[in-house]
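One chain of protein is taken out of this complex; the other chains stay put.
Chain lettering (A, B and C) follows the sequence in which the chains are written, and residue indices restart at 1 in each chain.
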């Protein structure tokens, strides 16, 4: 490949263009030489700054622990569209991978099918549940993390109005929404939560329009769970901030720390992010598989307790100690079982009732 | 030596070869090995039974959307709306496939029919507006695409399921998938839909070339005024063309819903099956046989491309570039003909 | 009511601006008789170049970065569009086919090169996008000021000015008269000594520049990075605006603004009292439904330039 390494930004990211020598490099001399773990991304790709990237970072970290590198022992395949999931999974199976991850709930059906046909290969699905003795289902308690950023939003808001921007409506994104609203209301039931969906994870124009309309109507903190649509939310927040450096607008990122997206001049509009540690989950499941303890047939729910979800603290100026303390406090309540965070509309209604 | 017929066969072949050569040059330019790249592509499309099955599986909807676009073209209409028609056809097929119980001999045809009908309805609206009010079909079909996307998502979440992201699986009696085909191709998702697609191609050829209805459609496509003069109902033919075109695209949706997937997820973006159909149709010269061949080429390239990153380290997008160049060369067939004529003259 | 307008208008304007630029490009091309389905691809190219250039030169150019970026995007897209010109003017290609090729090629190249240069499927976010500003003086006018001139992207106004300029060029200058004659009756133009091929080349290249402008403005105001899903359908919406606007620059601008307003209304609908009870799905599809209704109801038949889509072959009849 031609030297494009200078773009190699984030710590764990492999130089993915480093490809020509991977072909010859199949005869590696590592201890785990005959263990191979691969992953199939959804259409995002391993550089989506979101959970595909995070998953890959986890796999890379696992590789580093065990002397594996891309092309020899670990690898990924990116899907160009929905119909590619199955062939991509199969591709890895046929290349004798021992463990194959399907990253994203969109791959659930495909994983279920391939797993049924290939009982000798281990599979893991992220963000969904697939039955089967050779499948580990990795789920996250996003509602717990969302609850915590909800607490942060409630403490940060001055207008007593916060917003939620979702991608496409569905069970998964509902967890974010319900958890967030529960968190906000737990701090102060009088705070209004407006939420709106963009009907797309890839429509920054709609994201920006929704954010503009929310900020315009007095919302000052927006939590987005909308993939690329969120770009528009950041764009709008930064634009307001640019026009008026004193403007009080915040964005809460999702899946990974979106601090970088919030940078504008010397300040940052990213209050915090609900971080989903797909890397930790992937790394831990891979390690278990290598160690012969693959949790096949189990549904793993990575939550606060497993460090599977968390709250980013990068923006020290905005994410104050006071907020941090409160978040920490609620975190303990969740860990202690005092608070059962709702994950659906019904649960949310019941939870709000109980407040 | 070079008869007209020879030209018609030679020009697309030369276009494909030129496109591949251009792709090879790009690969060389970026430091990849073009032989490895194309080997990986061929391997990824035909390397074993599984990949072969997947290739055919991908070809299936392409044939149908290609036919959809081609059919409309022949009647003088540009159907950018195949995409939306695919989506509503998919939903209709899955709807019937999940909610009804019936023996396969009834259920499967019914589900297919529902898909064709839904796609047809989606083509009917722009057809009607074009025929009655002269509204340009291009805008309407573009708008109908978005409506299809959002409306089906809404229906999946609120009507077919209780706020779920995917529908249930279609029951056995409505499924195109076949255990036999799957085991034959080491569990690819090859399904019987390819037969549906081929039958559709024959149907289109027969309808257009052999029947009075086809004569009318072609006549209207070439010259509306003369057709009206000759006693044909121009409006009716425009609507009919859009409905049949939409029906083909709707069937493409059924291929996904009853075959490849067996269910329908909510879509956060277009499937692109319909948009790719435009390229397939144009590559195939808007003729039935040509469309089938073009769909094979397209499906091969698309599925083969998936193997290029792991097989040879070449980004799969390279294939998009190759496809674009092939389309470009096909479009520029005039210059290829011209060059061939020059060659022929010099040869003499 | 004023409140509602105040939230609708800025959204409509930033949403419309990229569509206006691109649709104007479409008007130039199609007025000269070259159908341009490739607008989507031209926008993709513009978005790609705009972002890449911005990322690469932000340290050198400072505050001027976004402006220089869109200029570079215009130039590169103009060059890129000459492929369409060569095919459809010189090679007598089917213009629809060639336009489809442009769409595939732009996306393929954009994503391929992004992977080559950044080693991933999407670029970083630019640190110097376009920001909205208050327009001096105009912003202080009561009522209209806050409505139209505060917190507005300059690019939105440039788009509107561009539409007026395009109208002026097409309808008031010799160049415009010649360009339109070539799209209506190329042989008549030819017998009057106008070089049909040159005119069409120029028109297609202008459409490339404007499409590139539209794409880069979209990327630098809204998406802030480039990936394969940055431009998804905006080019087709622009094409719709060209036809909706009856191939007239001001009409195309009006259509693009209409899309912007409809989209904006659909987004803010949930917060507007009289729309609050409308089920969400209706709001979501409203922009598209409204367009269809508008066309069916009172816009009706539009006449394309007569020679649109036909390659001109000297000496044939």
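The rule we apply is simple: contacts are C-beta pairs under 8 Å (C-beta built on N, C-alpha and C of every residue); 3 or more make two chains touch, one makes a residue touch a chain.
Following the convention adopted for this analysis, contacts and distances are computed from a predicted model.
Not shown: a single chain whose UniProt protein name, out of "NADH-quinone oxidoreductase subunit N", "ATP-binding cassette domain-containing protein", "Multisubunit Na+/H+ antiporter subunit MnhF" or "Dihydroorotate dehydrogenase", is "ATP-binding cassette domain-containing protein".
The absent chain, not drawn in this view, touches the displayed chains B, C throughout the complex.
Considering the full assembly, B:215 is the residue among B:78, B:124, B:215 or B:334 that touches the omitted chain. Of C:136, C:174 or C:279, it is C:174 that touches the chain left out of the display. Listed here are the chain B residues that touch the chain not shown: 210-215, 218-219, 222-223, 225-233.
For chain C, the residues touching the absent chain in the complete assembly are 172-174, 177-178, 180-181, 184-185, 187-194, 306, 314-315, 317.
Everything that follows uses one rule, which is that only the chains that are shown with their structure count from here on.
Set against the C-alpha centre of chain C, every other chain centre is closer than that of A.
Chain geometry summary: the mean Cα position of chain A and that of chain C are 34 Å apart. Between the CA-based centres of chain B and chain C the separation comes to 28 Å, rounded to the whole angstrom. Residues of chain C found to touch two or more other chains are 115-116, 229, 232, 284. For chain A, the set of residues that touch two or more other chains comprises 2, 78, 199, 202. If you check the complex, the residues on chain A that touch chain C are 2, 4-5, 7-9, 15-17, 43-49, 78, 194, 196-197, 199, 202-206, 208-210, 212-213, 216-217, 228, 231-232, 234-235, 238-240, 242-243, 260-261, 263.
Interface of chain C with chain A (complex): residues 6-7, 10-11, 14-15, 115-122, 124-125, 127, 129, 131-134, 151, 218, 221-225, 227, 229-230, 232, 234, 263-264, 267-268, 270-271, 280, 284.
The residues of chain B lying in touch with chain A in their complex are 30-33, 36, 44, 48, 50-51, 54, 58, 150, 153, 157, 163-166, 187-189, 256, 260-263, 265-269, 271-272, 302-303, 305-307, 309-310, 312-313, 316.
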